[in-house]
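Complex shown without one protein chain; remaining protein chains in place.
Letters A and B name the chains as they come in the text, with residue numbers starting at 1 for each one.
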Amino acid sequence: MKTRILGFVALTAVAAMTVIGLFVVPADLNQGDAQRIMYPHVASAWLAYLSFGVTAASGILWLWKRDLRFDAVALAGAEIGVMFTAFAIWGGMMWGRPIWGVFWQWEDPRLTTTALLLALYVGYLLLRHLTDDPERRATRAAIVGVVAAVDIPIVHFSVEWWRGLHQTATIGSPDRVLNPAAPMVFVGTLLGMLGAFTLAWGYLMIRRYQLARADVQREEAARLDRLMSARTAQPAR
Amino acid sequence: MSTLRREAGLALAIARKDALAELRGRHATVSTLFFAAVVLLLFGFALGPDSARLAAAAPGFLWLAVVFAGILAVNRLHLLETDDGALEQLALYPVARRVIYAGKAIGGFAVMLVLGVVVLGAVGVLFSVDIAAAWLPLLVTVVLGAVGIAAVGTFYAGVTVRLRAREVMLPLLMLPVLAPLLLGAVRATVAALAGDPFGELGAWLQLLVAFDMIMVVAGAATYGFLLED
Partner (left out) sequence: MTDAGYVITAYAVIIGGLGLYTLLLWRRLRASRGRDDEAR
């Protein structure tokens, strides 16, 4: 019931912030309408990082406490994180075309890093699909999730360096949205969108977790069933 | 101190076993090397025949060929173990898990080092790059790259070795993780070949060292969980 209320609030917030971001907030002086893409783009990127952080933390907790509920949280984080990563990349591309003139800007470390992030966690999800035993799956996924999370800062740092040492002109980057000169309306809209998306994230995490638990219980029941029928099939001595 | 020495000895014993098995099955080693050579040839077809352009892209070819062939090599090092249930026996050894990881990783490192040196030589010949002039920084780069690929590869090969779709999953999981290594190694090679005009070689080598250390620690810390499952 409480989850349902959260879902309702999240739905309203996202709808309201979409309307505000599209129609209410004035267009940016430099970037024009394209700047409106920044609101959902930045919010998606933030939630992607949050999700993967949750996945890594729950992976460690599983290895430590051996409670499959942590693994369900890790799965929810990875799947929802992949979705938000894809949104962030999509938003970045749609923003890059009108501003930079290209969909994919190799000079921008964020886009490249995010693409690698997507690959890392799609691999994580595929690995889960390919392992049948729940505990084995949880262990493998946990360590892959931890190593992936360790890799994220190295990737970001190296890509930033790669570009930095190359001495290329820095073109307007998404950070501009949050620089001190930005008028308060823009900052407020961005924070509003962040809040709305985070609410939606919380709702989806809870529901995805419930699904993961239901799936595990179903798997377990099916296994018991098979065991029982194998037993009864044996002739009585 | 004595436990440390004993553990190092055990790790080296495991590494030697792997390296010996790899050398005895010469077909596998030779085919991995030829695979790397074919990759280099295909890169040449894809971007040639303008030799100036090929020479400029040679550091990228070098490291892509090493990484691709390295995936095959680390996969096989673990395959040796599963063929006859040897990994289970290895897991039963009364030694710390990190010793087993170190042994497998050192074995992988030896194979990667041979691979890296051979591919480096092939790149020098095929794309007329003067590797002799900068042999020391190039060798350091190859060593650091081999450590990183072996550290990551041993860990991921352990994750995927018992999967059905191992051939796809190992590169899919490994390649994005190796991206910083590829980036640093290529940049260091470019800098070394150009005589380091901007003084950036040290920075890239430091990046490689940091990557190697983080991945070795992460691998040693988590490899034990893999042996348990």
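Basically, a contact is a pair of C-beta atoms (placed from the backbone, for glycine too) under 8 Å apart; a residue touches a chain by one contact, two chains touch by 3 or more.
A quick note: this is a predicted structure, and the numbers were derived from the prediction, not measured.
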Self-check item: Neighbouring shown chains of the undisplayed chain, as defined at the top
Solution: A
Self-check item: Selected residue (touches chain absent from view) among A:R69, A:R136 or A:R207
Solution: A:R207
Self-check item: Omitted-chain contact residue, chosen from A:L50, A:L68 or A:M94
Solution: A:M94
Self-check item: Contacts of chain A with the absent chain, listed as residue ranges
Solution: 14, 18, 21-22, 32-34, 36-37, 40-41, 44, 83, 86-87, 90-91, 94-95, 97-98, 200, 203-204, 207-208, 210-211, 214-215, 217-218, 221-222, 225
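The definition used in the following text is that only the chains that are shown with their structure count from here on.
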Quiz item: Using mean CA coordinates as chain centres, what's the chain A-chain B distance in Å?
Solution: 31
Quiz item: Any idea which chain B residues touch chain A in the complex?
Solution: 155-156, 159-160, 163-165, 169, 172-173, 175-177, 179-180, 183-184, 187, 198, 200, 203, 207, 210-211, 214-215, 218-219, 222, 225-226, 228-229
Self-check item: chain A residues touching chain B - in the complex, by the definition given at the top
Solution: 63, 116, 119-120, 122-124, 126-127, 130-131, 135-136, 139-140, 142-144, 146-148, 150-151, 154-155, 157-159, 161-162, 165
